[in-house]
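Just one protein chain is left out here, and the rest sit where they should.
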Amino acid sequence: MANLKSVQEGIVNSQIWKSVFRVGIPNTNRKRVLAVLGSLILHLHPVKVRRSGVRMSYTWCMGGTSFFLFLVETVTGLLLMFYYRPTIEYAFTDILDLREQAPFGIMREMHRWGAHAMVIAVWLHMFRVFMTGSYKPPREFNWNIGVILLVLTLLLSFTGYLLPWDQLAIWAITVGSNMARATPGAGNEGPMSGLIKLGDIRLIHAGDDARFALIGGRSIGPSTLLRFYVLHCMVIPLAAGFLMAIHFWRVRKDGGISGPL
Amino acid sequence: MKPQEPIPHNYSMAKLNLIFAVSALGLLFVTGGIVLYDYVRGWKWFQWEFIRIQQERLQQDLRAAQQGENRTRMAQLDKQIKQQELTIAAHRQQYVLAQRDLDQWEGQHYAADEDYRFAKANLDAKRYELEMAVLQKRRDRAQTRKEYIDLSNHVDDLQLRLQAVTRDRDAVQARVNAWLKKIKDAEDTRKQLTASIDLVKKQLAAVSTNGQFFILNAPMLDFISPTFKIDQVVLPDLFVNVNYMEVPRVDRCQTCHRAIDQPGFESKKEAARLSAELQQKLDTYQIPQNKRAATEQRIAQLKRIQDAPQEILNPWRTHPKLDLFVGSASAHPLLEYGCTSCHHGMDRATEFGRAGHVPPNAKMERRWSGFWNVAKRQWGYEENPFDETPMYPRQYYEAGCVKCHANQVQIKGGAQITRAEATVELIGCYACHKIANWRFTGLRKPGPDLTGIAEKTTPEWAIRWISEPHDFRSTTRMPSFFYQRNMVGPAVPAAERAQNIKYQDAEIRAIVEYLFSKSKHRVWPAPGPGDAARGKQLVNTIGCLGCHVDTETVKGATTGEMRLARRTDFPLERNYGFNLTGVGTKTNAAWIYNWVRNPKAYYPEAPMPSLRLSDQEAADVTAYLVTLQKPQFMQKPIRPVDPEAVRELAKGYLVNTRTDRDAEAKLKTMPMHEQLVYLGQRSIEKYGCYSCHNIDGFEGLKPIGTDLTIEGSKALHLFDFGFVHDYKAEDGVHEHVLHTVPSWIYNKLRSPRIYDDLRTKAYNDKLKMPNFHLTPEEARLVTTVVLGLTKDQIGADKIAATDPQTRAAQEGLKLVSQHNCRACHIVDGYGRAIASLISDTNFLPPDLTPEGARAQSPFLFNFLKDPTVMKIRPWVSVRMPTFQFTDAEANTLVGMFAAEGKAHEFDNAVYSMPPASNVAVGREVFNMLRCAQCHATTPVNPEAPPVPKTASTQSLAPNLTLARVRLRHDWIPDWIRRPNEMIPGTRMPANFPRDPATGGFISPLANAIDSPQFAKSKAALMPYFKSEADLKRTMADPVALTEYLRDYIWSIGITQIRAAAPNQAPAVIAPPSMPKQLPAMKTGRAEQGGGVTAGR
Amino acid sequence: MTFLKDFINTLSAASTSFLLLTSVFAFVVFFNLLEGKIRSKVGAIFIAFGTLFVVVGFAVRPLLYLGIAYFVILFMLSNLGGRLWDKRVGLRLLIGALAAFGLSMLDPNFFLIAAKPDNVPIGAMIFLLGIFTWIALRKAYLNDRQLAAGGIPWEKTESDEKLFTWPDLVYTEMLCMILLTIVMIVWSIALRAPLEEAANPTSSPNPAKAPWYFLGLQEMLVYFDPWLAGVVLPTLIIVGLMAIPYIDTNPKGNGYYSFRERKWEIGVFLYGFLVLWSFLIITGTFLRGPNWNFFGPFEYWDPNKLVPLVNVDLSEIIWVKLLGMPLPKLWILRESFGILLVLAYLSLPPLLAAKPFRRFYLKMGGPRYYVGSFLFLFMMALPIKMVLRWLFNLKYIVHIQEIFFNI
Partner (left out) sequence: MTLKKFVTLMFAAALVMFVFACGKGHEAASKEDEGEDDEAPQAASAPATTSGAPAAAAAAVPVVADAATITGVVKLVGNAPKMPTIQMNADPYCSSQHPNGQNAQDEEVVVDAAGDLANVLVYIKNPPPGNYPMPSTPATLDQKGCRYYPHVQAVRVDQPLEIRNDDQTLHNVHAMPVVNSQFNEGQPIQGMVATKKFDKVEMTPFKVKCDVHGWMKSYMAVMPHPFYAVSQMNGTFTIPNLPPGTYTLVSWQEKYGPQEQQITVGPKETKQVSITYKAS
C-alpha cells in the first residue's frame, strides 16, 4: 500500500507529469485558479462564476449544448466527407453505401440527428436568454450575434439537407428555394421585379434572379449540389466558428454567464 | 479528492460524482453499442449459417467418398498407397547413399575449381607483367616469358583436372536425381490415389471455423481480412436509373444468397427434377462424350442431395436454373448479369427488408408483415415505399426476360414469357394499348371487319351479342363492355343502377344502329344444295378444327360433370378462330359460303386462309355450319330503349361543343334514328370499338387505351387502387389486392372495373376497360408481360437476338404466330394443337422443327405461296391452306426455317448428278434394307399423286421421286441415320441403331452381308469395291451407306415442279345495288320486344 | 375512443385557429389568473375573445364548443391558481401529456406520422418547449412573488456569491457533454436516418415539405404570397429579433426571470416564438398532409381528399358581392378598397399614439414606438389574415397580378 502510494507520488512529481498537468490536483483555491487560467480550453471561462451561472435550472445549459453539438457535427461531418462525393451520380449511391456497408455508417445518423438537436438547442438558448431578459444592456450586441448564429445554424442544416440527394432532400430544397423566386425586386416572380426593365428587356428573369444565385441554376441540379456542399462544409462552418468566438468573448466581457446586473 | 480548503458548492459533489460514475458507464456501453451496431448485420448471420451448411454437405460428401460401394476400392487403394510408401522408403536409402557420395564430389569440385580460377588470375597478372617487360625492354623479359609459359601450362593442367572432377560429379548428381524422381513419382501416384478425398478435406479445411476464423471476424479486427464480407458484382452495362443518370448496378445479393451460383445446394425437389433431366439427356446421347463423366458425377451429387437428412432452405439454395442463369458456363453468368437486372430489387441493399423482397401473394404478405411479432418478420421484412423497383413476385419471374429479349417471339428457356406474349397477341391487348416494341407492332386488328356487318348478321343478334358476348360464346375474345360491376354491380346504389341500365341499353342500341346504317349491303351468291353430313366430315378432317373450336362444354377436371368451356380449356392456337358453335344463328348461309370459299374476298386482312374448297365442298360445309344453331340466345328479351336516355346521352356529347340551348335545338331537329346514329358514333369513340374492328368513319384514330410501352416502370403511387382490398371476381374466385404494382395489374385484368367499387363517379367518367373474362392463369401471363415492359437501360451487347441469323428467325416466327401455323405444325419444338383430334400419328401434319435443314429453300418458297405445287403425303386429309403470302412474307419464312435449321438459305445440290457407281451401290443397299417396302420409287405427278388406300399403313410413306426437288442433299443421309432423334415418334425406323456403349451407329449389314440371303447382293456389289475387305468396311460404315442411299434416291428423283401460281386476287362478286331501306330497326322491330317505342 | 379521436380531428382545425388567436393573451391572463385574480384590462380582452368565439361559434359550430370549453378551462385554472407552479402539479401535467401522447401512438395513423424518424425531434421539441416554458414561468412567478413582497429575485441574492469554475462549472459541463453524447448515440442507434428513393425532379412527392424548421414559413405560404411569407416576413423576423434589445427600454427584469415587470415583452415574444413559429411548425409537420390539406392528428393522410377552393379576393367581395357590379378593369380602382384597408392598418400606430397608447409613445419615444409597433403589426398580420381566411374565405386583400403584388 505504502509503496504504491510512493509510486503514485513519484509519477505525480515526475517532470513529464508536471509538464503536462502544470498545477497538480487543484485542491487549493490558488491551484483552482491556475487550472482555469493555465488551460486554453478552460480559460474560456472566468476563474469564478456567479452561482446562478452554474445552476442548470437557470441556464438550462443550452448554450453549451449548442456549442457541443456543433463540435459533434464537425467530427461526424469530417468522417462522412471520407465517403461522400457531391456529384449527382454518386451522391445517392454513396449514402446507400454508408447505410449498407461503410464502417461506422452510424456517423450519418449522428450527423443528422445532431443537426436537428442543434437547431432546437439554439432556439431554446435564445428562449432562455430572452426570458431572463439577458439581451438588455450591455448585452445587446451579443444578442445580435446570437441571432446571426441562429440564422447560420438554420442555413447549415438547410444546406446539409440536400446532400443525400434523395427525394426528401431535393424536394425540401425545391420548396425552400422557391421562395427566393418571389424576392421583391430580385426574384423573377417577385413584386416590382417586373418593373425593372432596360428598354423592354426584363432585367430580372429566371436566369439571373435570387433563386438562380442560390441554387446555381434554373432548377435543382448538379451545380446546386456542389454549391450547397461547399457552403455546408466550408463557408458557413467557418463563419459560424468565427462568430462563436466573438459570442463567447462577449459573454466574458459582458459580465459572464447572464445574470442580474 | 478532498479539497483542503472547503468551498461552497452549487451541487453536492457526491451527487455529481455518482452521476459521473453512472454516465461514464453509460458512455462505455453505448460506445460498445456503436461497435455492435456496426458489427451486427443481418447478412453475417446468413453467411455464418451457410458455412455450417457447407460443412454438413462436405462431411456428407466425405462419407460418400469413403464408404458405400467404393469401400472395397478404398481397401485396395490403401494397399497401393502402402506399397508406394514402401518403395519410397527403399528408394530413400539409395538416395541417401548417393547423396553422401555427391557431397564428397561437390567438395572436390569446389577445391579444383578454386585452384583453377586462382591460377588463371595469376596467369593474367603474369601476362600483363610480361607485356610490360617487353614494352619497356626490361632485362628480365626472357625470364618472365619462361615463368609465363610454365604458369600457363600449370593452368591447363588444372583445367583438365577440373573438367574430370566435374564429369564425375555430374554422374553422381544424375544418380541422385534418378532416385529423387523415383521417390517423387511414387508420391504422386499416392496423391492421385487419394485425390478425391484430399480435395474434399481441403475444402473442409477452407470452411473450418478454427481460432483464426474467430480472430479474423472479431469485432474491430474484422477490417483486416474477414471471412465474413459483402460479395458484390459490378455490372458496368446494366444500369440503375438515378434520375437521368445511369449508374452501373452493384449487386450484393450473393452476400446472403451464398450458394446461388455453385451447384450442390439445390432443394430436394429441384435436385429430383435436375437429376431426372440430366439422366434423360445422358440416355438420349445429347451430352458429348467428353462431358459424360462430369455429368454422371453431377447426377450422383444430386442424388446425395435428395438423400440428405436436411432440406436446404432459402437463401442458401442454388439457383434452380443454373444451366441458364448465374452459372459461370450459362448464358447469363453472374459476373455479367448479376441478379437484380432480371429479378429487380434494390441492388446495393444488404438486408432482407431493403433488398425489395416482395410477398408473392396475400398469404405470404400476412406472414411477413406482422409488425410486433418479430419472428414473423422474416429477417425484418418491411414494406419499403421508397424502393422504386421491388422484385418481381415469384409468379412473375419471367417478366425480367422482356427488357433484353423484347425483339424475340420465342425466348429459349422462357416458356412462360413466350406463352404469355402469345396470349397477349391472341387476346389483342396491343390493339387498344400501344406497346411500342418490335414484338407487338405491325400486328393486324384482332377483331373482324364491321364495314359489312349487315351482310353477316342481324341487329337483334348484334344487340344481344354486344350486351354480353359470353352468353353466346364462352370462349370468345370479344370482351364484355356493358352491364359490368361498376354499372350494375352490388356496390352501385339501386337508383343509379336503374339509370345506368337505361343508358347502357341506349348505347348498345345506338352502336348497332350506327354500324348497320354505315354497313355495306352487297348481296353474295347463295350456295348450291349441300350435304351437311359431308360438310361435318370435311370440317373435322381438313383441319378447320386446328384454329376453330366446335364445342362449348368440357368435362370439369376436378368435378366430372360438363361445364361451360373457357379459352384455357383448349390449346392457345385453337382459340385463333372463333368458336363454331351457334355460327348458324349468328349469320346466314350466303355469308358462310363465300367466307369459307375465300375469306379475303370479304376483306384483305382476314386472318383466315383459303382451304381451296371446291364450290361443292363449300356448299357442304355451309350446310353443316348452318345447322349449328343457338336458338335460346335469340330468345333473350331486348329491353326497349328509353328515348329519354338517348336524348340525355346525346345531349351530354353535344354540349361539349355547343351551349345547352343550341344542343337542345339540335336534338329537336334530329329524329330518333339520327340521334341513335350520333350517339352510336360517340359511343364507339368512347369504348374504342374501332381499335379492334374496322369501322366505317373511324379510320386512323389513335387506339383508346393507355400506352403500355413502359408500364412496368410506372411508379406505384401513379396507380389508383380505389377502395378495394379483396373481392369476388366475375368467375366467383376470391381475389386479393395487395398494394403492389403486379397485384394491381393482375386484378385490373381479372376484373377491369374493380377499382370503381364504392367510388362515386359520373356515368361517363366510370372505368371503361371491358372484361375479357381472363382466367387467373391468363391474367397472370398478361401481367407478366406488362411488368416486363420497363424503361430500363441496357448495354448494347446485352440486348439479345441482334445477329442477322436470329433476326431472320424471329421475323419468321412472328409470322408463324400471326398466321397460327402452330395450329397444325410443330415449329421450333412445340405446337400442333390439332394433334389431340387426330388419333393416328400418320395422319398428322408434319413437324417443321427440322424443316430448314430438311427442305430446299426454293421448294419451301413455292410451297408456302402455293401448297398445290406438291402433295407430299397424299393420304393426309388435313390441308395445307393457301395463305396468299406475299413474296416478302414467304421469303421471311424461308429465312426463318433456314436459320432455325442452321442451313444455308440456298443450295443448288439439286442439279448435282451422283456418279453411276454410287447409284448402283445405293440401289443394292436400298434393296437390302427393303426400303421399297414402304417407299414408292415410281415417278408420279407431284401435284396429284395417287391417293393410297389408308387401310394398309404400309404404303404411307412419301414417294421418293419427290425427294430431289424437295429435300436437302446433305439432310437425307443424316435423316436415315437418326430419324426418331429428329422427329420423335416418327414411323421411319432407325436402320442404324446406336451402340449404347459408344453412342455411335451400328450397321446391320456389317455381318449380314456374309449371310447367304445376301449372297446375290454381295456379288452385285463386289465390282464396285477394290477388295472384299473394302466392301465389308463400307458395309459396316453407316455414313457411307446412307450416302449411297441418298445418291440412289437422288438419281430417281424428278427435277422440276411447277412454280407457285401468283396469288389470286380476292374473288370479286358483282356488288349489287344497295337495298333502299335498312333491314334494321325501321321495320317494326318494336313488336319483337326490341325497338324504339317513342320519339319517332 | 374512436369518438374522441373523431372529435379531436374535427376540432383540430378550429382549435388551431383558436390557439393562434387567444394564446397571446392566454399567457398574460393565465399568469394573472394563476395568482388567483383577474387583471381588469387584459382579463376583459380575454373574456371578450372568449365571447367572440362563442358568438362566431354560432356560424362555425366547432368554435362554439371551443369557446365554451375555453371558459371551462379558464374556470378550472382560476381555481387551480398559483398551485400550477407547484412542482408536483407540473410533474403531473407532464406525465399526463406524455400519457396522452403514448396513447395516441397506439393509433396507426398518428403513429405513422409521429414515428417518422424525421418527425421525432419535433415531437421531442413539443415537450421541451412545454417544459421549459413552464420552468421559465414558474421561476418568474416565484420571483414576482418575492418582488411583490418587496424582496429581490433570488438570482440577485446569489449574484454576489461566486463559485470557482473548477470544479463546479467544469464538472457540470463535462457531465452535460457525456450525457448528451449518450443521448446522441442512443438516438442514432435507435433511429435510422431517413433515405428515400433517388432524387427525381420529374415526380414530386405529395406532400413536398420543406425542412421541418421552415415549415412555419411554408404554412404561411397558405395565407400569403411567397414574397411576403417567404421573403419579407422572415427578414422581418430576423430584423425584429435583432431590434428587440433596442426597442425594449424597460430597465427592469435584466438577468432574472420575471413576468410582472415585462408583461408585454414576454407576452408578445411568447406569442411570436411559441405560437407563430413553433406551433406553425408543429402544424406543418403533423397536421398538413397531401396537397397541403389539413388533417386531424388521427386522420389518415388520404391523397384523394379534396378541399373546395372557394377563396375570393376582397375586391370581389366588395364589387361583385356587395355592390353587384363587374370588377373595374383598372387595377388601381379595382383594388382601391384593399389598398385603403392596408394603409389604414399601417396607419394604426400614429392614430393609437394619439390617445390610447400615448403612455407607450411617451415612454418609448417616437422612433422606438413606430419601429416596434410596425414590427408588431407585421407580426399580427399573419393571424389576422388567417382569421379572415377562415371566416370569409378571403384570398387576397390586395391582388395586383400585374406586378405580382398580392397581400
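The first chain written gets the first letter, and so on, giving A, B and C; residue counts start at 1 in each chain.
Convention: a residue touches a chain if its C-beta (ideal position, glycine included) is under 8 Å from a C-beta of that chain, and two chains touch if they have at least 3 such contacts.
These numbers come from a predicted model, not from an experiment.
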Touching residue (missing chain; options B:P671, B:P989 or B:P1062): B:P989
Residue in contact with the excluded chain [from B:T31, B:T209 or B:T886]: B:T209
Chain not shown: contacting residue from B:H9, B:K44 or B:H773: B:K44
Residue among B:G353, B:G546 or B:P770 touching the omitted chain: B:G353
For chain B, the residues touching the chain missing from this view: 36-37, 40-42, 44-45, 48-49, 52-53, 209, 267-272, 280, 283-284, 306-307, 310-311, 313-314, 351, 353, 363-364, 367-368, 372, 374-380, 382, 842, 928-931, 933-934, 951-955, 979-980, 984-991, 993, 1004-1005, 1008, 1011, 1013-1014
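Note that in this section only the chains that are shown with their structure count from here on.
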Pair sharing more residue contacts (C-beta pairs) when A-C is set against B-C: A-C
CA centroid of chain A to CA centroid of chain C, Å: 26
Separation of chain B from chain C, taking each centre as the mean of its C-alpha atoms, in whole Å: 65
Residues of chain B whose C-beta touches two or more other chains: 7, 10-11, 34, 37, 242-243, 386
Residue numbers of chain C (touch at least two other chains): 161, 163-164, 167-168, 172, 181, 185, 189, 195-201
Interface residues, chain C side, partner chain B - complex: 161, 163-164, 167-168, 171-172, 174-175, 178-179, 181-182, 185-186, 189, 195-203, 206, 303
Chain B-touching residues of chain A, taken from the complex the two chains share: 25, 27-29, 51, 54-55, 88-89, 92-93, 96-97, 100-101, 103-106, 166-167
Complex interface listing, chain B residues touching chain C: 7-11, 13, 16, 19-20, 23-24, 26-27, 30-31, 33-34, 37, 241-243, 386-388, 715, 717
